[in-house]
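The other protein chains are all here in position, but one chain of the complex has been omitted.
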Amino acid sequence: MKEMIVHAFQQAHENLTRMLAEFLPHFLLMLVVILIGWLVAYLLKIILRGILRVTNVEKMSEDAGASRLLRRAELPTMTDLLSRAVFWVIWLGFVIVGISFLGIGSLQQQIADLIALLPQIFVAFLILFVGLLAANFFSRAALLAGVNAGFSSPRVLSGTVRIVIIFLALSMALEQVGLGKETMEIAFSIVFGAIMLGLAIAFGLGGRHLAARLLERHFLHEERERDDELSPL
Amino acid sequence: MTVPVQTEWYKDSLIYQLHVRTFFDSNGDGIGDFRGLQHKLDYLQELGVTSVWLLPFYPSPLRDDGYDIADYCAVHKSYGTLDDFKAFLDAAHERGIRVIIEMVLNHTSDQHPWFQEARSSRDNPRRNWYVWSDTDELYRDARIIFVDTELSNWAWDPVSKAYYWHRFFSHQPDLNYDNPEVREAMWNVMKFWLELDIDGFRLDAVPYLVERDGTSCENLPETHDIIHDFRRRLDESFPGKMLLAEANQWPADVCAYFGHGDEFHMAFHFPLMPRMFMAVKLEDRKPVIEILQRTPAIPTNCQWCIFLRNHDELTLEMVTDIERDYMYDEYARDKTMRINLGIRRRLAPLMDNDRRRIELLNGMLMSLPGTPVIYYGDEIGMGDNVYIGDRNGVRTPMQWDGHWNAGFSEADPEQLYAPLISNPVYGYQAVNVDSQKRSEHSLLSWMRRLIQVRKSTQAFSRGSIEFLDPPNHRVLAYVREVGNERVLAVNNLSSTSQAVELNLRKYKGSIPIEMSGKTIFPRIGDLPYLLTMGPYQFYWFRLRRI
Partner (left out) sequence: MSEETLLSDDFIRQLVSVGEVDVLVAISSRNNCRTIGNVVRAAEESLLRNFRRQRTVLINIDAGSRDGTQQAVRDASLLGVNGFESLRTLRWITARTEGAAGDSAMVRTMLAAADLLHAKASAIISGAAGTASSAWIDSLLNPVFRDNCDFVAPLYARHRFDGLLTRNLLYPFSRAVFGRPMRELRASELGFSARFASECINRGEWEREAVQSAPETWMAVTAMSDSFTCCQTFLGPKLRASSVAVVDIIREAVAGFFGCLELTEQYWIRGRDPEPLKTIGPDHQLTNEPVRGDRKKLFQLYRTGIAELSDILASILDSDTHAELVRLAALDEGAFRFRNALWVRAVYEFAAAYHRSVINRGHLVQALVPIYRGRVHSFLTVHRSDDFETMEADLEDLCQEFGRQRSFFIERWSTKG
């Protein structure tokens, strides 16, 4: 009995030793790969940063308004962002390759799936990010326009704009990852349709006079003076 | 010796205007004379002129530079004798130079025997040769011409106790052309000179011959009748002779003096002259084009006579008040330079002695339609003296060389009829014929070449004119055309370089050949023809189809 137990332990010990002996080189290999990966990624990051500086990408992004967007979202500069992204993508690639050296079958499968999904997730987040910014921007624009035009409830307008844009961004993001495609489409159609109907009714009833005036002015070339406002200049 | 009869010779002519007194003194009395002039004919021949127009050389008290004639059929003794004149005339004809003399029809000197007789008593047979009146109320609508000196056109004659009519100075009584005897007498005078074989008359003060109450007494139909009569007699007895009118009037009025080709052969284009000066100052072609477009067509056997400067002031009668003010301010800021309604200055001082502007104006003179007149001395850029009276400042002795009296006379300098120009810029040491002859680049040599080029085509003397309308208003461009000869003249009126695009599509395919250097320019195509021009530069191109 005792021998059996000892044997079992010995067996286990041997197994463990053997496994360790088998695993350790893999593990070391993985560490080496990860380390090399870090080095390669770091080097590439430096090189890329240099190239970006030389090519004046910062100026381009400033001109395109992307920089302001990033600042607003408290994100680093375009050069930083790109070079960091490259670093992480490359290093992550090496890490995954390294892990695959461990030879764990099920893990390998999942990692492969994850790698396949990575770009989509990345794009989805990007869409969401831009969408949130846009929602913020356009809802504020709507709010200001509404307030200054004297609409009675400008917040409803701006809220609606925000929700529609976020909803749109969200659905695009999810679709990008491939989740609940049909559900999202249906849900979006329903919400969008409802909003449009609401607006149509609201304008139809509330804006009859305005519409009539606009049409009149357009077709009769009647220039009406807006008596309630004085020329500011 | 006679120059062969050639009709319309005056169209191709180049006239040199001079006063015998100013040109060359052969006998050392300080006054130029006919022998002297004869001596200098080679100079004129070299210059290339084909006619000489002599200012009055008749016996005269010389109170109006000889326009106050005391004897129509003789030569003033200072200038020589009638024989001297005949010798000069023959010498000129030998060199192919025609002679045009001055004839003052409108008035005589008050020293003329005719007037002396007329004023002697109210019933003298010659009384009616002049215009008399007991009152100075007649003909009040006639303007006074010499506004600076005369207050009225009537002058009181203390001898015969009556007023006599004078459109010019009071010592120049007007002849009465309503009297047939006067007309006959004047024709006899003209016949006298024509028989000596002069080539033409420049008739002075033509518009004023006849007076009628209630009119301006200018350009009256009766005046035209008289001219018409003289012309008929001239054509009958002396074919090939020429009449040139001095009528300082608007073009439409002057045109009447051409009649139907049966009055004057030529007439001065007075309004054009100040406008050439104005165009250069304004740097705008508008004045020149406007006046030429307002000038009516003239009979085919007639020709305009154009000039830059002459023995009189640069007259500003034929411009508007605004234009006159502008001209005064730009060309005669100093009031001593002004006289009557004009500016008493020569070409070179008017142009600030700027060679480029002098050349440009001469270029325009030689290329615009008409027979050009060169005033003596302007071909070398002589200056003037505004400090001597009347218009005598532009009538100083010709500057031949840098020696004693500018080579004009051997008399004492004080004896000269007028002081020489002696300042360092225009004085005879700086500006004279002799030194300019020695230089290829002098104004005189340039003028000689310009005249040669002008004479190389009849397009300038007889051609039609068509103005181009380039968008650059600083450039005056026109095409002169006769037969199949075509010349394009382009003048930059501006003091700065200019680019100009000429629409020459009509002449597409022609090759412009610059006339002074005979340089070929690119062929004219469909596109506007681009020229770049230096300050005050002008081009003459012969347009050739090859």
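We just call them A and B in the order they show up, numbering each chain from 1.
Operating definition for what follows: a residue touches a chain if its C-beta (ideal position, glycine included) is under 8 Å from a C-beta of that chain, and two chains touch if they have at least 3 such contacts.
Worth saying up front: this structure is predicted, and the values here are computed from it rather than measured.
Looking at B:59, B:173, B:271 or B:287, the residue that reaches the missing chain in the full complex is B:287.
The chain that is not drawn here is touched, among residues B:457, B:494 or B:510, by B:494. When the omitted chain is restored, the residue from B:455, B:473 or B:544 that touches it is B:473. Within the complete assembly, residues 278, 282-287, 320, 322-323, 326, 329, 470-474, 494, 496, 498-501 of chain B touch the chain that is not shown. Interface residues of chain A facing the missing partner chain: 68, 137, 140-141, 143-150, 154-155, 223-233.
One rule holds for everything that comes next: only the chains that are shown with their structure count from here on.
One finds 94 Å separating the Cα centroids of chain A and chain B.
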